[in-house]
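Here the complex is missing one protein chain, while the rest keep their positions.
For subunit A:
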Amino acid sequence: MAMNYNAKDEVDGGPPCAPGGTAKNRRPDNTAFKQQRLPAWQPILTAGTVLPTFFIIGLIFIPIGIGIFVTSNNIREIEIDYTGTDPSSPCNKCLSPNVTPCICTINFTLEQSFEGNVFMYYGLSNFYQNHRRYVKSRDDSQLNGDPSALLNPSKECEPYRRNEDKPIAPCGAIANSMFNDTLDLFLVGNESDPTPIHLIKKGIAWWTDKNVKFRNPPGADIPLEERFKGTTKPVNWVKPVYMLDPNEDNSGFINEDFIVWMRTAALPTFRKLYRLIERKSDLHPTLPAGRYYLNITYNYPVHSFDGRKRMILSTISWMGGKNPFLGIAYIAIGSISFLLGVVLLVINHKYRNSSNTADITI
């Protein structure tokens, strides 16, 4: 600090007292900014100004909230837990690792018909996809089709980086633990033959992920298997990545099930989109009320970490799936704000006189 102003003294130490000319220069400019007199809007939060805001918030939020709540309530959703921990559950047999492949069937009834597009999710609980070690255990360059990253995956993938001296494609814990149950839905009609419901497996991943972020290794004419040459499948996988789907558009890194899985969930209880069920026509509901059964090829072990597996069928509105929270919150906040407005109005009225006299005494 001392250095500071001594240095300054030296700079202007020369003619500080010289009269006339320098005095003019040293005079500060009379600009609005320097004199702190910029034109300004000076709002003050008083009961008077805030009151209308509270009422307006109340009046806007409550209808919005009601709208959302109604929309959310109109959404049909059914959740079926097929973990099989309950001994009576048909999937209980699949808990032991010896039974492979294990197929179990769960019956359920839709009380109401599902109209419009229906979305089929699988849900996992107690599965920490957001664990730090897990989240970072991937190589985005490899998934983007970078040939060098394909053969030499990022260190972040450890311990799922190499297997038997071959690089794993796709590497990392996320890919390795990809969900591999197969779910099939059948409608048990009046006839003896159950009709399988057509499940669409495209359009479940983000368009940008499918087309930009995830890419197979380069080589348009070469078969997919060749492009993945020199790599090995993840340890827990049954099939290599290029055999995830017979259709080459949906195989390799751009397999949509894979892409969906790779988007790590925010919370330990999550659901991921599994299949779409498109509505056939306006007249028939997509899933009419009735009895259904779910055929599960049970591969994915969750019992070891106390996890649960669910299958969810849901219709979707403009605001997504069933979520009563937002509507309730809107209604609640709207009401609170309206109430506060009333309280403030009373206070304002009651104390106006006293505050006015206080002003006068100043």
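By our rule, a residue touches a chain if its C-beta (ideal position, glycine included) is under 8 Å from a C-beta of that chain, and two chains touch if they have at least 3 such contacts; residues count from 1.
Assume contacts and distances are computed from a predicted model.
Student: Using the UniProt record as the reference, specify the protein name of the hidden chain from among "Phospholipid-transporting ATPase", "EF-hand domain-containing protein", "Phosphatidylinositol glycan anchor biosynthesis class T" or "ECHA enzyme".
Tutor: "Phospholipid-transporting ATPase"
Student: Among A:83, A:176 or A:216, single out the residue that touches the unshown chain.
Tutor: Counting the whole complex, the residue in contact with the absent chain is A:176.
Student: With the missing chain put back, one of A:93, A:213 or A:279 would touch it. Which one?
Tutor: A:213
Student: Touching the hidden chain in the full complex, which residues of subunit A are there? Just list them.
Tutor: 1-6, 9-10, 13-17, 19, 22-24, 26-30, 32, 34-47, 50, 57, 61, 64, 68, 117, 119, 121, 123, 127-141, 144, 154, 156, 158-160, 173, 176-177, 203-206, 208-209, 212-213, 236, 260, 263-273, 276, 301, 304-306, 314, 316-323, 325-326, 329-330, 333, 336-337, 340, 344, 347-348, 351, 355, 358-359, 362
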